[in-house]
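One protein chain is absent from this view; the other protein chains keep their places.
In this document, chain identifiers A and B correspond to the written order of the chains, with residue numbering beginning at 1 in each.
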Amino acid sequence: MVDVVFQPNNAAQARVVRKRSSLRATLRRKSTAAFLMTLPLILLIGILVLYPAFYSLHLATLNKSMQRFVGLGNFEFLFKRETFWLVVKQSCIFAISAVIFKALIGFIVAHFVHNIPAKGQRKWRGMLLVPWVIPPAMSTLAWLWLFDPSYSAFNYALSFFGIGPIAWTGDANWARFSVILVNIWYGAPFFMIMYLAALKSVPDQLYEAAAIDGANWWQRIWYVTLPMMRNIIAITTLFSLIVTFANFDIVRILTSGGPLDHTHIFATWAFRVGIEGSDIPLGASVSLFMVPILAVAAIFILRDINKRGNEA
Amino acid sequence: MLMADVTLRKVIKRYDDVEAVRGIDLDIADHEFVVLVGPSGCGKSTTLRMIAGLEDITDGDIMIGGDVVNDVPPKDRDIAMVFQNYALYPHMTVAENMSFGLRLKRYPKAEIKTRIDEAARMLDIAELVDRKPKQLSGGQRQRVAMGRAIVRNPKVFLFDEPLSNLDAKLRVQMRIEIKKVHQKVRTTTVYVTHDQVEAMTLADRVVVMNHGRIEQIGTPNELYHNPATRFVAGFIGSPAMNFVPCRLEDVAGKLHIRLTDRVAFPLPADRAARYQGIPRNEKLLLGLRPEHIAEAKAHPEPGVEAFDSVLDVTEPMGMETFVYFTLEGAQICGRVSPNAGARDGSPFRLAVDLNNMHLLNEVTGAVL
Partner (left out) sequence: MTSTVVIDKAAPTRAARYGSMSRDRTWALRWSYFFLTLFAIFSLVPPLYMLITSLKSSAEISAATNPWWVFHPTLENYVGLLTSNQFLTFFRNSALVSILVVTITMLISVPAAFALARMRFWGSATLATGVFLTYLIPDSLLFLPLFKMFAVFGDLTGIQLINKWYVLVIVYPTLTVPFCTWIMIGYFASIPKELDEAAIIDGASWFQTLTRIFIPVALPGLIAATIFAFTVSWAQFLYPLVFTTATDQLVLPVGIITTLIKGDVFNWGQIMTGALLGAAPPLIIYAFLMDYYIAGLTAGATKG
């Protein structure tokens, strides 16, 4: 009898005590465990990505031997150099034209692959993705050999059509073309794969409804495919813009920035100036010029990701 | 044998500013099969998950087997749960799925095997033990999910709308399976569903919930014949009970119930006595189940009053025909025998069995 009378009180007290300690215990359990699990990631990015990025801002304000502070002196120096403006122009032209063609070719090829029966798609997809799989440094070597001034296999083939030998890497304009071409060759498969995945996710019924409404193939693409794929197109294009803009391997191996600096882009010129010229602060200044452009692209990507998150 | 009763005392669940569960008191006896039923958002799943330990309790106490389990993690509450989407581990075989909990607790292999064999036999899935979930049909997966719960031999089974993902026919079969299992294993069970048919057929007692509160607790028969509120009356039973606005009236010394200007019925004696004290101008609702609105017979029993109507639509169900007609803009459903001659759009003479009527206060929803 007595137990029955006492029990409720104990339960109430015990409940209060248990609640307080359980609160602390829960906090300790979940949040800290989660934090510890993400700690290596945070440290890695903090120390090896964010810190160097800010450090380069500091470096850009030093003189060549890194003893003196020169403020914006490096930037003033760059602005006066013709090569610098050449680099800016070339970087932008390469990135924009390469991405446009990569996106276009990727989109077109994705459509063709999507059109053929499913069984064969795998085979074709496999072949078409090869450029992306080969390390770019290796494949650029192959292109270098294909473009060789004396032994170019392309010139050999073209000579049968009476087209004179082309200085693929020797002539400034052809060199620019070659660099963009290799970039497109390497990057279009990425777009193709992304767009193919997106194409598959468009419901067939939409196409059927459009066909019944009387749309031809062009209208179906414009009114059904493109709107449904808008997000993927935006994200891959912006993503590729950033990656292409910051590309190093292809220009370095194919032309080393030549002839006469006419194919230099930010990455290769920063390397030339910073490592080969042993002027790290100047090189850092060059690299930093990529930041505003990358930042703008990043903002657009963020906006699109958030939009996609809201739509989902 | 440890007692496996479940008690909820003033349990409240609050999310930010919203109270999903507003003070539940419930006593579930050992071996009892209790069903929590109600529309979506009524708090039944939240309550179940609080019993399981998957949700924290904002206030109140939950006791299993006499012990307060508010802060006890799920694995120590000695419960097992069957989920709506089965939640089977896709990379494990049926046997591995069923034994996962036991393996975590390091039960000896022989014991695990015995328990799996027993459960598999009980649920008729013995040949499936080496298959993976994706090779099973919906009904088989649900059995495996139940098997996983059975092998743990818990104090309480918790079912969270386990049959919602099955097609109608399969649902009927699985209902019977669940009932058979309960008869064999006799574990205390708390079962959540939005389907009142499942509630009525499976439960020892039914708990009807609405907006985070309990509307009524009772056996299926109690809830069907003696609903306490309008919500319960309208929720239990299919097709649902008809509600017609009405008033009480004294006509020639006898208590009548007036539905429209032209339609009024005298009340049977016991009802008249019960409702004598109700103010005559109070807005009331007449609650009448479809089976109590039938075709008028030649010799009506006392308390059965006939009236004429024009049918809108008839639904021949084979065993019975449901008829729908309109009264003062409200659609009423009645149940007549299949060969009573009911036809779409035709006039028809119906009779209401007022011995089984319910009178409700329109404002409060209470059954008088």
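Note that a residue touches a chain if its C-beta (ideal position, glycine included) is under 8 Å from a C-beta of that chain, and two chains touch if they have at least 3 such contacts.
For clarity, every value in this text was computed on a predicted model and none was experimentally measured.
Touching the chain that is not shown, out of A:70, A:86 or A:146: A:146 (per the contact rule at the top).
Considering the whole complex, the residue from A:88, A:179, A:198 or A:224 that touches the absent chain is A:198.
Counting over the whole complex, subunit A has residues 30-31, 33-35, 37-38, 40-42, 44-45, 48-53, 55-56, 59, 66, 105, 108-109, 112-113, 115-116, 122, 124-131, 133-139, 141-143, 145-146, 148, 150-151, 153, 156-157, 185, 189-190, 193-194, 197-198, 201, 214, 232, 235-236, 239, 242-243, 245-249, 252-253, 266-267, 270-271, 274-275, 280, 283-284, 287-288, 290-291, 294, 297-298, 301-302, 305, 308-309, 312 touching the chain that is not drawn.
Residue positions on subunit B in contact with the hidden chain: 52-54, 73-75, 79-81, 83-85, 87-91, 100-101, 104-105, 148, 152, in rising order.
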